[in-house]
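All protein chains but one are shown in place.
== chain A ==
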Amino acid sequence: METTKPVLDIRNLSVSFRTGKTEVEAVRDVSITVQPGQTVAVVGESGSGKSTTATAVNRLLPENGRITSGQVLFDGRDLATLTEREMGAIRGAGIGLVPQDPMSNLNPLMRIGDQVAEALEVHGRARGKAARDRAVELLDMVGIPDPARRADQYPHEFSGGMRQRALIAMGLACKPTLLIADEPTSALDVTLQRRILDQLDALTDEMGTAVFLITHDLGLAAERADTVAVMYRGEIVESGGARQILGDPQHEYTKRLLRAAPSLTSVSMVAEPATPAGDDLVRVSGLTKRFSIRSARGGEPTEFTAVDDVSFSIPRGLTVSIVGESGSGKSTTANLVLGLETPTAGTIEFDGVDVAGLRRKEMFALRRRVQPVFQNPYASLDPRYTVEESIAEPLKVHKIGDKRSRRESVRKLLDQVALPAAMAERLPHELSGGQRQRVAIARALALNPELVVLDEAVSALDVLVQAQILELLGELQRELGLSYLFISHDLAVVRMISHQVHVMRAGQIVESGTPDELFAAPQDDYTRELLAAIPGAALQA
């Protein structure tokens, strides 16, 4: 073992948050070493303390958080003991940051070029025109086309991927020796995620910058990092070489994480189709939806085709998935099937009846048979409704039963989604993300629907919770004979739950088949690209 001086040496770090009068320890006795030029990944689910560890390093903890013990050695100094002023000189210059969400991490009122140049200016690396020129160079380096023009634009004129590139340019502007990348691509589509991570790798290699990577994705960590540390409930439970951790996990939690991670193990958890072919609950043909969008300078609106001549069917009791990236038209398709949007052309037949011909009352009756579960379990439950009120609401709307029988139904539904009956009185903010999504599923099941439309229903959940919810969905399908329309951006998840998969791109279905067919022998280039972009895919071999 060579004895180079590490760039970052975290020794027995503990961090606490004060809420009210109590102090909660979020990070406990964490030690991590990052060698020059190395990439070290910290993996964990939300609440594991991984992001807190990262923010403690450059001392950007929220006001109620503080380092209670331990050292953060960077460049021979203990960052934990520096004054705010001394920290200011290190932030950006010695330690760069690439934050998580590109949509919220740029100042909306400042030109992109100015924001990059500011990183240089505050450290006296360049001023005025020179800073601007360097900013344009940096934007060019991170792969932003036409950088001189784009530098004068504002964040809202940038796409998510372009913003993330700009943030990378900002983080690397002063050629720091350490870059903290906190879930740098989690908000992006998989194919884009891969391109941006490649770019980040190339740049940090070139500059010799060490990377402290925070991610929830074990596959991604294994693929990108030299060393992986797994965090669970504020502690590091296991750390070591990436391949070693994947190949021979020691800690129980790591093993569970590995089993649950769809990107790595993705095996089908659905039974073989039980119903004979031909018994379709939903038949969609030639479905098209166009939106008119207001053009920038007033004038005539232009048309945008979100869904373009899409046809598929959903057999009774099976799961049909639509997979695609943002803007592919998959969610619009879901909304059309739910009857939340009216198609521009094409037909949707539900149980042999053309939905378009239905009158209001019949449409209302149809809604009972088709229920949605949406992505964000934090937003789709009314914060002032108790769990019971949320679940009982559809029953009330459709005037089913009286107060007592509804209460009984709620109890049964909670049981079905494996939540204790005592949950009925809770409010959403008292529940975890997984529990909320279970409530949302219970609410969808309240009306005994035949079809449940799941629009990115597990995307916001941690892998372990995600695996539990997918399992629950599978059980419910077998018990109740439900059909699912499963919308997702994640091919690996889709593989676990679907009987049939359609890959959508730019409003069209580019490839269809069973999950195994798609994974084993993808026909379309785009499908191949999606598959290759699954983090950790290369490591499976």
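Structure notes:
FYI, a contact is a pair of C-beta atoms (placed from the backbone, for glycine too) under 8 Å apart; a residue touches a chain by one contact, two chains touch by 3 or more; residues count from 1.
As a convention for this text, contacts and distances are computed from a predicted model.
Missing chain, UniProt protein name, picked from "Amino acid/amide ABC transporter membrane protein 2, HAAT family", "Peptide/nickel transport system permease protein", "Na+/H+ antiporter subunit E" or "Carbon monoxide dehydrogenase": "Peptide/nickel transport system permease protein". From the options A:Asp75, A:Glu157 or A:Glu408, the residue with contact to the unseen chain in the full assembly is A:Glu157. For the chain missing from the display, the contacting residue among A:Glu25, A:Asp101 or A:Glu235 is A:Asp101, taking the whole complex into account.
Of the listed positions A:Arg28, A:Lys50 or A:Arg91, the one in contact with the omitted chain in the full complex is A:Arg91. Residue A:Glu118 is the one among A:Asp9, A:Glu118, A:Glu393 or A:Glu475 that touches the chain missing from this view. Even with one chain removed from view, chain A keeps its contact list with that chain: residues 58, 60, 84, 88-93, 95-97, 99, 101, 104-110, 118-119, 122-123, 154, 156-157, 167, 170-171, 173, 180, 296, 298-300.
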